[in-house]
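Take this structure first; my questions come after.
Left out: one protein chain. Kept in place: all the others.
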Amino acid sequence: MSTAVSAAAPAVAQAQPRYAGILAGAWRRFRRNKLALFGLGYVVFISFVAVAAPYLTPYTYDKINPSIALQGPSWSHPMGTDILGRDMLTRIMYAARPMLIVGFATQLAGLAIGTTLGVLGGYLGGAVDWAVSRLVELFSALPWYLIVLYMVMVLSPSLKNLILALTITSWVNSCRVVRGLSFSIRKLDYVEAARALGIPGWRIVIYHVLPQAIPLLLWTFASGIPTAVFAEAGLSFLGMGVRPPQPSWGQMLADAGNYWMYWPHMFVFPSAMITLSVLAFQGLADGLREAMDVNVNI
Amino acid sequence: MARKKVARRRFLQLTGMAAAGAVIGGCAQAATPQVVKETVEVVVTKEVEKVVTKEVEKVVEVTPAPPTGPTNALGVTLPADALPLEKQYVLEPIGEVGGGYGHIMESLYNRAFEHFGGTEPLTSLDINLQVYPVACESWQVSEDGLYWDFKLRKELVFSDGKPITAHDWVFTLRRAMSSGYDFGWFYFDIKNAVKVYNGELPPEELGIEAVDDYTLRIYTEKPTPYLPALGVWFAVAPKHAYEQYGENWALDPQKYISSGPFILTKFERGVGHKWELNPNYKGIRRPYIVEIREENLPKGLPAYIAGDIQRISIDANSPAGERALVNANPILRTESHPQPPTNTDYIGFNTLPGKFPPLDNPDVRLALCKAIDKETLVSEIFQGFAEPAWGILPKGFPNYIGEQLKELDPNVYDPEAARQLLAKAGYPDGKGFPVFEMWIRQPDASRMALCEAIQARWKENLGITVELRPSDFQSFTDTAFKQKNAPIYFVNYSLDYYDPATFLNIFRTGGRHPHEDPEWTAFYDEANAIMDPEKRFALLQEAEKRLVLSVAYYFVESPFGIMLWPCNLKGETVQPNKDGYQFYGGGGVGCMHAYEGMYWADPACRAGLR
Amino acid sequence: MLAYILRRFLGIALTLLLLSIFTFVLSRTVPGGPWLQGVEIPQSPQQVAAFKAKYGLDKPLWQQYLVWLRNALTLDLGVPFSMPEITVSRLIGRLLPYSALVGGLAATLAIALGVALGIASAARANTWLDNVITLYAVFIGTIPSFVMGFVLAYFLAAKLGWFPTGGWGGPRHLVLPVIAYGLPVSGGVARWTRQCMLEAMGSDYVRTAYAKGVRELGVMTRHVLRNALIPMITNFLPLFPGMMTGSIFIESVFGLPGLGKYFVMSSTNRDYPMVLGITMFWALLIACTYLVTDILYGIIDPRVRIAEKAA
Amino acid sequence: MPLLQVEDLRVHFRTKDGLVRAVNGVSYELEEGDILGIVGESGCGKSVSALALLRLIPEPPGEIAGGHAYFEGQDLLALKRKELYGIRGRKIAMIFQDPMTSLNPVMPIGEQVAEAIWVNSSVSRREARRRAIEVLAQVGVPAPAERYKDYPHQFSGGMRQRVMIAMAISCQPRLLIADEPTTALDVTIQAQIVELVKRLQRELGMAVIWITHDLGLVARVARRICVMYAGRIVEIGPIKEVFSRPQHPYTLGLLASVPRGRTGRRQPLRHIEGAPPDMISLPPGCAFQPRCQFCAEECLQEEPSLVALGDGHLAACHRLGRLPVEALAPKVAS
Partner (left out) sequence: MDTNGAYILRVEDLKKYFPLRRGLLGRGIAHVKAVDGISFAVRRGEILGWVGESGCGKSTLGRTVLQLERPTSGKVFFDGQDLTQLGGEQLRRLRTKMQIIFQNPYSSLNPRMPIGRALIEPMVVHGIARGKQAQERAIELLQLVGLNPYFINRFPSEFSGGQRQRIGIARALALNPSFIVCDEPISSLDVSIQAQIINLLQRLQQQLGLTYLFISHDLRMVQHISDRIGVMYLGKLVEIGPTEEMVHHALHPYTQALWEAVPIPDPEVEEKRQVAILEGDVPTAANPPSGCRFHTRCPYVMPVCREEEPALVELAPGHFAACHLHKR
């Protein structure tokens, strides 16, 4: 067989060797997007800061020192001090923790739930899909701010409950994305081909359907984090966020909100951090989607 | 959130009490000469209403001598520097359900308002926090101290003209005690009150009786020397209103029947309420202002500075920076008025035998107490907005003996001794000590910081770990007080009336706390029943000492706040009292709280505030 | 079409049913209860029992739910524990206008401003104007509404005195909350508008329009906008109920009457009828908005309409 | 003077991957009433070169990098945007490949036709409507007055293309550019459309540029053919001349790879090896050289330019006249 082939196959095409591989291509595309690069850099940086906070600052986030309360930025306190004389920079650094934990935990949990349901509904169709769609419909009709508020309130405000409450609503997006995608991927030729090749359903889902959802999922994931940041800030504003003295940006902002004109440093820095985080995650999300989207045809 | 609780606390804080033991008077005391004069006039002409008006008009015509301002619907002439009547209103934030009462004796939940404008209390407090009669003229205690006769003012009528009689009072209290009124325990000193409240006896068995139309007799379980002070919470409700309109008459301007100087003229739930002067009012609380408006209002100093709200309170829980902002502004400084502390935070231990060993061991508890350097922590965290507490009574409260209590062992910071005590109890360096949760009721930033500091002290000084469990009001009450499942708890108590009993009563065995001490309870009950004030106070001091020494509780601090109101708010009741404290509109509920004795003058003093 | 709407209503009914069960169970499984209302000393068991009996809380959970459901079907959402003089439905009716006014005006502002900016930036894509607008859209969207509220309240109210710092009184009281609430949202609206416009602008029929000699304004209005409107409307309409429910922060900053505040309050008070009533009401509103959006989608997009007719 | 004279047209696209020289120096002439077929594979620049004439290239990323296109003496590429409006639709009209996406989905088709009329002439809307119905009838839309309010999706593919044609001819243009107008249609419908365009061309006397990748179709429609490869014209000339005596190896290959009529079954087709080049990094020299079986040294060095072979037949190959043409000549169908 092969002898015959080599004779008949002078046509071996030169595959353009411009891309070394899918990841390299993705990285190349990603690198071009300045905002995405910034986002990635920021996320790496802020994660490092959050983890290493105790080693990066000589202060603690909760140590009160009234004698130096409400100082503006200085060499020893680059972001000034708050009403209780705590170092703002330190608090800002520690506050990255709840932001990241809430953001990642809710999105991860949401992703896990949403993807499972979405794949089940989108790929299996039929009654399963009907049930999943009803569930999605139910959760999209939720006045979700109220539900989150209510859950946090009745379960008592804590990081854990905040995550729980936000998760309840965060899975809907990824589910919708995955379901829609599975639905359309199911009709794509290569899934049909896999079926024609007698590849079992579960394998098709894992190897052929799910990988296509990755860019969109990454995007939902990264762009869902700002939502969590906002939700946390909002709940902190209503006094239902992270428990003091554990700092969070939303809470610092809410504290300083009405007095920003007198102590701008108390307001500007947390505000800037929220803005930066939202920007960074959105940028990262867009960059990821663009970079990972190898196949423009689907 | 703490809405309910906060509202109530504010409600009670407004009853702000001053320092130094004021003696509870057995006889009426006139608040100001002016008010007395008015009273006399009304008494003279009580039969015919129209005559009153005419008489008043005459007074205005006849005595133009001192320069005077406008005259309001109650015939009260405002001082010369007062603004026109349309500017004489009080702006209050609309009650967030919790705050206030449609009628003071309304049942559970029917609270919508936060002042005594529409109801006449039995007694009230003047700015010096002295009890004076309002709906009554005088009172008399029986020989054995087991019942009190209150002589009611005969001229008082409801806003619909019906006279207010002792029968109305009897009706009101019976109703309150049998309809689940949530502050029912205010009246537990009345004979059979607890049983009626619990449904074990019919309302008729309540120890209250109309001797004649204008004499109200109240029987008590045991001699209750502070009953007149408690009288600030006794209000009268029109029996015929209930009969005619049913339960919710007090939430409808069409049906509202007032017994106080104001009457409800607008009630839109959640949107706004309005009270206007009740022209039929014949009592002695005669305000200058003509209107109380309850509306949705913004919060925070900017709103106050902009004049969109009429008062603001600043304390350790206020958003960061308000105090410094006030300090930085000379006008705001003149407008700020420190209020006396009215509540105390304390840590309680669950000492029930076998429940949370070794907390049932007093040595262990003593060790825990001695490991806390209260004075330092409180001053650091509350920054002058709290006094360290040595006993349950806040500083300045009658019978306050903080200086003595401070010397008691549990209040002395001595980490070394604490360690030894713990070692003696079998936990050297805290080894083997169980990890307990400390439940904290609705902590705000400063209280949470305080609890964390205490947690740190225990860790540092004793080597034991306590976990903090911040909790909402409901869960806390349920767990700590009802199920008694909280090993350690951090909670606050505010005064209800102006007598040491208000604080000490809650520590009686069988009350809310997971600590049983029948001996102390017996001692306290006996002491509390003594009619001789001096003797009683002396024994109550002893009771408080024993309370501290029981180490079932550790008293931490008494926070207080600063109230700001515009400098153009003038009148007798916003003047400093004998202790130098000033109260808004006389201080709040129980203290002339129909905004009498205050009016708005020219706001020139606020120029340049923005 | 009618069948479609009916089917959708069935879906909404099912959604609401599930949601009511969820909320109902959630509210009853958390510790505490309405009878512990701000009371320092626990009430006697008799009192609690009396209270439970009065509000029907003594029955088994499923019975309580069925009673609630039966009443809810007749639009009777019960009486709030804390406000005996009014029903939940009437309270919603009374407070909704405020939430609706603030949320609705803010959404209107956000959409009007955002759409205008989005169109401008799409029409001048890749120019400095586009860049400025994109920058605005990105940054304004990262500011929480309450932060915006603080800033505006300081400058325009406390400092300049043009507007009140809050409270309810008239149109003047609405200006700041609406701006503070609407402005951050306008960023997202602008970005979405720009995207829809660009998508439409890159389509073949726009090329056709140019090829047949239509001028830019005509292409923009008759071809681009008309098509871009479809995805825009489907996205912007749900903003209205969305912003109405979210107005709680703005209500809090500016001290406005509204449902949000009462929702928070009722949650703390364990005022079950209120919590359930308000949740269900908003859910119904949101679900109906989605339905209206879909119907509207069918009306403005002839493809959907005819497909429905044909089917 | 020819109706249209294109000189050295160049169109570039700036993409993230690099500069795409989509059209790379294209020159041709078109006489009035002539039909020019442009053939080539996808991505060879045939559509872009036509879109560039009406300046319909999306800018950015595209840009007209050079050249001239004289239409009735005016250089289309140098016109101001305002002046263009006088040309588009009125003088030069265009129809596109996919009539589904090329029609505004939310505008009734009648209105779309009428719009083409009233934007280009000062008639009232009512008059435009009347004329639109007329034109629709002219292109064979049945019951045009009743279907005036119908939307594109209510039409079949063939009918949609008729509507497109109606729009295009509504102002009786001098030149009609048809960009693969039948690619999306079935053969029987394609035949209808081809006949329609041919008829209209005769009736209106307009010139037509017909872009397609189908050699059969171009044989049916065009009088002259222009073969494009990688952004350049490789061969241009009268259709019979090019079909019977193709000079460029690419043209040769294309013609050979089409099964012809009723012969050669089970015989392998002659095909061109490889795939069209990447337009970002074109091979050096002749763009066709990597796929050309006759590739010689010179082909790697230099880009060949069009050489006139007489009778308006031009080809761009270094080895013109040196190819074993006979060996490759397509076997003409019986």
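First chain written, first letter: the chains are A, B, C and D, and each begins at residue 1.
In this text, a contact is a pair of C-beta atoms (placed from the backbone, for glycine too) under 8 Å apart; a residue touches a chain by one contact, two chains touch by 3 or more.
What you are looking at is a predicted structure, and each value in this text was computed from that prediction instead of being measured.
For the chain missing from the display, the contacting residue among A:106, A:212, A:227 or A:271 is A:212, taking the whole complex into account.
When the omitted chain is restored, the residue from D:239, D:286 or D:323 that touches it is D:239. Residue D:273 is the one among D:273, D:298 or D:311 that touches the chain missing from this view.
Not every partner is drawn; the one left out touches chain A at residues 1-2, 4-6, 8-9, 11-13, 15-19, 21-22, 25, 188-190, 192-200, 203, 207-208, 211-212, 214, 294-295, 297-298. Listed by residue number, the positions of chain D touching the unshown chain are 41-42, 156, 158-159, 186-192, 194-195, 213-220, 222, 239-240, 243-244, 253-262, 264-266, 268-273, 275-276, 291, 332-333.
As a convention for this text, only the chains that are shown with their structure count from here on.
Across the two interfaces under comparison, A-B and C-D, the one joined by more C-beta contacts turns out to be C-D.
Here the CA centre of chain A is 48 Å from the CA centre of chain D. Centroids built from CA atoms put chain D at 52 Å from chain C.
The multi-chain contact residues of chain B, meaning those touching 2 or more other chains, are 1-2, 300, 302, 472, 475.
With touch defined as above, residues shared between interfaces to two or more other chains in chain A number as follows: 153, 238, 254, 257-258. For chain A in complex with chain B, the touching residues are 62, 64, 66, 69-70, 82-84, 153, 156-158, 238-240, 243-245, 254-259, 262-263, 266.
Remark: chain C residues 11-12, 14-16, 18-19, 23, 26-27, 30, 138-139, 141-144, 146-147, 150-151, 153-154, 241, 245-246, 248-249, 252-253, 263-264, 267-268, 270, 275, 278-279, 282-283, 286-287, 290 touch chain A in the complex. Taken in their complex, chain B has these residues touching chain A: 1-2, 300-302, 319-322, 324-325, 328, 380-381, 383, 443-445, 448-449, 452, 470-472, 475.
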